[in-house]
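Shown here: the complex without one of its protein chains, the others still in place.
Here is chain A:
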Amino acid sequence: MTGTALTGMMIVAAGLFATGVFGVLARRGILFQLIALEVALSGPALAFIAAGAYHGDAEGQGMFVLVLTLAAAEVAVGLALFLRIRRSKGSDDSDAVSGLKG
């Protein structure tokens, strides 16, 4: 793996993360925001893998496994919250719960 390839992969990773951030900020549907969060998490995952491959080290993939467990837990909790909000507010809009104790 060349340095140029690493640079390209890092640019792709940054682009993925920025796209995910855009999605989280721009969308209002909670389901869409969760999907965008997945996109944003895959950026750092790609960066870990690329850096691990570049340095010939298994630690990149080790971190990737941890990122994967984080994503799994986050999605499970997020979807449970989504269903709960939808039941109690009758809406899938994240602005519906903008007030605490509302």
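Everything that follows uses one rule, which is that a residue touches a chain if its C-beta (ideal position, glycine included) is under 8 Å from a C-beta of that chain, and two chains touch if they have at least 3 such contacts; residues count from 1.
Heads up, the rule we're going with is that contacts and distances are computed from a predicted model.
For the chain of the complex excluded from view, the name given in UniProt is "NADH-quinone oxidoreductase subunit J" [choices: "ABC transporter substrate-binding protein", "NADH-quinone oxidoreductase subunit J", "PadR family transcriptional regulator" or "Trk system potassium uptake protein TrkH"]. Contact residues of chain A toward the unshown chain are 1-4, 6-7, 9-23, 25-29, 31-32, 34-36, 38-39, 42, 45-46, 49-50, 52-62, 64-66, 68-77, 79-84, 86-87, 92-93.
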